[in-house]
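Okay, so here's the structure we're looking at.
Missing here is one protein chain; the remaining ones are kept as they sit in the complex.
Order of writing sets the labels: A, B, C, D and E. Residues in every chain begin at 1.
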Amino acid sequence: MARFDLPESELRTFSPDVRVEDDFDEFWTRTLAESRAMRGDGPTITKIESALRGVDIYDLTFPGFAGDPISGWYIRPAGETADLPVIVEYVGYGGGRGLPHERLAWPTAGYAYVVMDTRGQGATWGGGGVTADPHGAGPSFPGVMTRGIEAPETYYYRRLITDAVLCVDAVRELPGIDTSRIAITGISQGGGITLAVSGLRDDLAAAMIDVPFLCHFERAVGMSDRDPYGEVNAYLRIHRGQRETVFRTLSYVDGVNFASRATAPALFSTGLQDATCPPSTVFAAFNRYGGSKDIDVYEFNDHEGGAESRWPDLAAYAARTLA
Amino acid sequence: MARFDLPESELRTFSPDVRVEDDFDEFWTRTLAESRAMRGDGPTITKIESALRGVDIYDLTFPGFAGDPISGWYIRPAGETADLPVIVEYVGYGGGRGLPHERLAWPTAGYAYVVMDTRGQGATWGGGGVTADPHGAGPSFPGVMTRGIEAPETYYYRRLITDAVLCVDAVRELPGIDTSRIAITGISQGGGITLAVSGLRDDLAAAMIDVPFLCHFERAVGMSDRDPYGEVNAYLRIHRGQRETVFRTLSYVDGVNFASRATAPALFSTGLQDATCPPSTVFAAFNRYGGSKDIDVYEFNDHEGGAESRWPDLAAYAARTLA
Amino acid sequence: MARFDLPESELRTFSPDVRVEDDFDEFWTRTLAESRAMRGDGPTITKIESALRGVDIYDLTFPGFAGDPISGWYIRPAGETADLPVIVEYVGYGGGRGLPHERLAWPTAGYAYVVMDTRGQGATWGGGGVTADPHGAGPSFPGVMTRGIEAPETYYYRRLITDAVLCVDAVRELPGIDTSRIAITGISQGGGITLAVSGLRDDLAAAMIDVPFLCHFERAVGMSDRDPYGEVNAYLRIHRGQRETVFRTLSYVDGVNFASRATAPALFSTGLQDATCPPSTVFAAFNRYGGSKDIDVYEFNDHEGGAESRWPDLAAYAARTLA
Amino acid sequence: MARFDLPESELRTFSPDVRVEDDFDEFWTRTLAESRAMRGDGPTITKIESALRGVDIYDLTFPGFAGDPISGWYIRPAGETADLPVIVEYVGYGGGRGLPHERLAWPTAGYAYVVMDTRGQGATWGGGGVTADPHGAGPSFPGVMTRGIEAPETYYYRRLITDAVLCVDAVRELPGIDTSRIAITGISQGGGITLAVSGLRDDLAAAMIDVPFLCHFERAVGMSDRDPYGEVNAYLRIHRGQRETVFRTLSYVDGVNFASRATAPALFSTGLQDATCPPSTVFAAFNRYGGSKDIDVYEFNDHEGGAESRWPDLAAYAARTLA
Amino acid sequence: MARFDLPESELRTFSPDVRVEDDFDEFWTRTLAESRAMRGDGPTITKIESALRGVDIYDLTFPGFAGDPISGWYIRPAGETADLPVIVEYVGYGGGRGLPHERLAWPTAGYAYVVMDTRGQGATWGGGGVTADPHGAGPSFPGVMTRGIEAPETYYYRRLITDAVLCVDAVRELPGIDTSRIAITGISQGGGITLAVSGLRDDLAAAMIDVPFLCHFERAVGMSDRDPYGEVNAYLRIHRGQRETVFRTLSYVDGVNFASRATAPALFSTGLQDATCPPSTVFAAFNRYGGSKDIDVYEFNDHEGGAESRWPDLAAYAARTLA
Partner (left out) sequence: MARFDLPESELRTFSPDVRVEDDFDEFWTRTLAESRAMRGDGPTITKIESALRGVDIYDLTFPGFAGDPISGWYIRPAGETADLPVIVEYVGYGGGRGLPHERLAWPTAGYAYVVMDTRGQGATWGGGGVTADPHGAGPSFPGVMTRGIEAPETYYYRRLITDAVLCVDAVRELPGIDTSRIAITGISQGGGITLAVSGLRDDLAAAMIDVPFLCHFERAVGMSDRDPYGEVNAYLRIHRGQRETVFRTLSYVDGVNFASRATAPALFSTGLQDATCPPSTVFAAFNRYGGSKDIDVYEFNDHEGGAESRWPDLAAYAARTLA
């Protein structure tokens, strides 16, 4: 059936207990501190030539987890020198920063805009990516979901979330940024990352979290037949004895745990027919979210959620929130 | 197999005879004349409010086939008053003009830009459309491919191609257009329409034709298992006796016949694994194309062809051709 | 799972509120009156040559919605001149009146028999159809489910249901009919149409409604992954803002609303594994049906329901009811 | 690709050598003689009650292979006492004789009509069957294709073809038959059986062979991914060493070998997109067929071939041939 | 969804009433007695040559149902002459005894080991089989699930279960067996057979029953979309009137009914995502099982259950139970 999860009335109050380890906060405090200590030089930007004369485009590199170089694009209205409010975007599973012409809406709307590349991904769809993930892994199911899942310290998403938090560090150092008006946003994996950053920073003016992945793993794994949650299920089909280990690791990157620690105003969205990131997993995070919040519900949509229709709503929200 | 069509070396010289009726040119001359005679007032544009402050956006309506009102967007760099070279885009099967924020690359690159809505489509993907097709049809397979296929006069694509040709009439009347520098472009169905317009107008500065649909029907139908060519096959599975009627009708909208009549410089593209619009059907048109021409071949791509990577190449081509 | 809907015990009492507008009756009264006013000449029948010497076959044309010509077959036992009880059949989605040799059971059983062609369909399966739908539509998803769904007045099924009601008008005028013994029947879409006619006429002796489509749309859309309910879901995935408009339009053709207005004796059937027309949507109509009624439940069947085994049961029911 | 086999021009002359054992004729002579010797009483018919008053319906039982009782329906125009030309039909894979109301076209056209049930099948589609196959088998892949394939003597199709030949023996003994005008017909498996009977009898007035199965096994197995040819492939995937045994057995039931022995006038049909019974396997038999012959080619059809549109052509052929 | 059945907490107490006929015990007593009476000579073993020098391999034949010859392998540690505890294995649907090198774990662990071939199967996967099923059947759906399902006496599984019970008779007569330490085991169909034998013998030291098939048919049929339960559903889709007959027959081979009669210690396993043999059907048997028992639950596995990881657990259980 297209509809498969709880009815909307139950979703609105769905607030299950989600596993969290005692050292969750310490884990992230330590992780961020260690990586910040390993940064060498700050972010660098290089202006690139482009036919897109209405915007200025910079190739961005900044130090991420363990100081690893992470790429992105920094795009601004052409010739604009004022400090602008900034939108920082994280991208979906398998994608990368893509090409600048794919990412013109926010700068055309007058914002500074940064999109972060995703380490080791960027080869499955869209314009791709360029950022390596220079860390190995134990036996893994194809995809990144189970790379290093043996422990929180080695887990892929520890690295990616750290990149995302440090991306905001870097953004604050860029020229032309109004650091009091930083908003973060993302779809699917990008939404999950946005949620994580919301829980790990207190300097954000807004978070826009669309159809987020990485929420309530114990429900999602075994509920969704699709990747990427399905990658975890597939891994556990072979590594039968590692249930405890796997869900312990995942608890450190669970969006529900980040949500309860977040304070920035947030706008969520979910599709009631979303079989990739089921709506109950989204509401599990939304209902625990610590800041002021709202959620748009797409009754007839699968994981595409608001898709092309979504940006005008985000733009209106950003206009209100960053004004 | 991913590869299924002729090898590239054979594609380069593949130039089959394609059916064309004696009255092909007369048919189109008459069709266009009749519809032009039925136009009431010219195109109208209405500026819309938008968060996209870097561009000026107008809701466009112009008279298409039989004077039917056809919608589009007209988008320009904000505040720019000079006469600009213009890019006119036709969209793919099932889509519509979508939303303005999806279509920022060309105006950001300094062009005037018009995207034409597709009558009766616009409900299958993307931001959708708003234009009706106020004409009925005989028994049809779902989709528009067999609507009115009983005769060239009643065929859906007679109407859509006429809309597309008259869209350029309308564009010439818009304010701020350099009418000596009109380029047309489109992907898939949009590519097929671009090819048709190329064969029916002599005032175009360039045509950019990506992975075009609507070419060499007698090869494509029965070669591609997928819609929309598959819709014709499905129709003929039931209406077994109508082979002659169907392919006669289709010959009036076959891109190969338009190609041989075209004169504008053109840039094509095709994917060698394109099972929707097989590369041999694209080369059948390309090899007959009457103007100066080039083609980019994507060896490992299916119907997505160049996808997100394509626009920079188009922009470079437009810059050269419209300079 | 093969079983996916409510258990039979709950189906038996499943009687949800289904949306109905205040002007539902007025809408249909007006619609039928307007179309009856537009009829020109009455039905015409033309005897055709056929190898089927045991029956007399007539090509039927009658005025349907807006006076549009609608085709059908009128078939009788050969040489029989008595006024016979008549079976009027409506066909399933994508089909048409087909060929006479497909439709011999009822005339062989001694009935006059009329099968109505389906406007604009008749190209997807079976012997096909010949009747055009000379009305256009706004942006639509492939298929007829969303053609004109913007308003009840423009909706495709307003036209088709009107055709079906007027088909009985026409049947009453045919030679050799016992107008006190008119039964109507249909499978799937044909069952939905039968239900609609049952709610809009009071001169019927029986209605045989198999695995009906067009019932309880707010449950069916989003429950069935398959077309044709899925077409509405697909449309709403793009036209996200039109939920209210769409379900308002659909309420005017919802079989549940016709059921509560019906008075003729009726025999329903449903398959408990029917994922095209889920059994709960059938019972929603059955449980509200206003006339005397019975339902046959096929526990292990999907949308095929009784399939080939069904006709003997219908024949027995007709024999009892029309005797 | 929808088209996958040889182009029609090559099909027309495709006449490959097909394996045949020296004792092919002796095998069949002996098989038929033995089974005829084992018959007890002749065919029996029992008139059944039915709503179908335009026809007389008899439940037929006759002695088939090894005297096993085989069922069928014998249907005639009601009350007709003249000796009539007769159509004998064999049915497709997985089906049975079904229900009488499914089989009214031929008797309505004035013919006596017999449909033979298929031993052990009759549980996969349609109205089903009632005839057992009281013979066991060695290790087999699901379906009947590999039952007893270890040797021609034990092979399932030895039994079924014998049933089919003896069905005509039985038909000749039925009341009301003009034994000079016996035609046989069938679709798919029924077509293959028709071809076999054509090669094993010399008293037939016509054979109508639609999209026949059981032809040119060494090409068909490994060309068609679908059942039932696929069952043989599946069996050989496990029983790797039995290639010689399997194809030797199959050669005794290969339609190509029957075709070259046939003498009755025949009408074939094939679909050029038939991936179940590829057109080249049909033409391999057709081109070798020994009697006068014609073939109808459905260019856009898969295994459905002419489907509902086919019967009028068969009726015309029967009218010409049996006149 | 991957998870589709009851949650584990409910499975633990799921104990539905399952149909059982009054003569269930008598049926089996009579069946076994009749077949035992028809045995001719006892089991025969023939030592075969093999590269597998660490084991002695014998080709086993023993009299099964109605005295039919049934094959198997008898494998022992090479040169070992002591009476050994023995493991008897039954195999999964479509398979056969396979090849000896596939079956080395138990003899390498020091056990005598017998694997029973499966009559009439052995052509779908793995190393195949050699044992015929010399009994015919009525109309059947492909596969063995509906062969002879018209009555318990003719049903395929009556024969197979009898083979399995008599296999233990035969094992008791083999040289080198410690008849006080006979364990039986199997996966899927093999597990269902193990369960049946457990209910029909009282001389077993242990039963190891993995992801068993053949349990709680009225729930399983219509819950699982997959074969082999799906074969019964498919049969009932055509033979609609035979629900009572079919489920009556199946009740005689339902593992739940055998479970309540069993006394040997048993170890079960099930996968919570097993859509072939749903966990609730396994627990329905487990919860009724009459002997001491335990069950291993694989939370993330489908029908593969413990797969390659399972044997060490079985070996440990066997070591404890047969010590």
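Structural remarks
Convention: a contact is a pair of C-beta atoms (placed from the backbone, for glycine too) under 8 Å apart; a residue touches a chain by one contact, two chains touch by 3 or more.
From a predicted model like this one, the values you see are computed outputs, not experimental measurements.
In the complete complex, the residue from A:W28, A:F141, A:Y157 or A:F283 that touches the missing chain is A:F141. The missing chain, though absent from the display, is touched by one residue of E:T154, E:T179 or E:S309; that residue is E:S309. From the set A:G96, A:P152, A:G222 or A:P312, the residue in touch with the chain omitted from the display is A:G96, counting the whole complex. Among the residues A:A33, A:I48 or A:A123, only A:A123 touches the chain that is left out of the figure. Residue-level contact of chain B with the missing chain is found at 1-3, 272-273, 298-302, 304, 306, 309. Where chain A meets the missing chain, the touching residues are 94, 96, 120-144, 146, 234-235, 238-239.
For chain D, the residues touching the absent chain in the complete assembly are 4, 221-225, 230, 233, 236-237, 240, 243.
Keep in mind that, in the parts below, only the chains that are shown with their structure count from here on.
Here the CA centre of chain B is 63 Å from the CA centre of chain E. For the pair chain D and chain E, the distance between mean C-alpha positions equals 39 Å. Shared interface positions of chain D, i.e. residues touching 2 or more other chains, are given as 126-127, 309.
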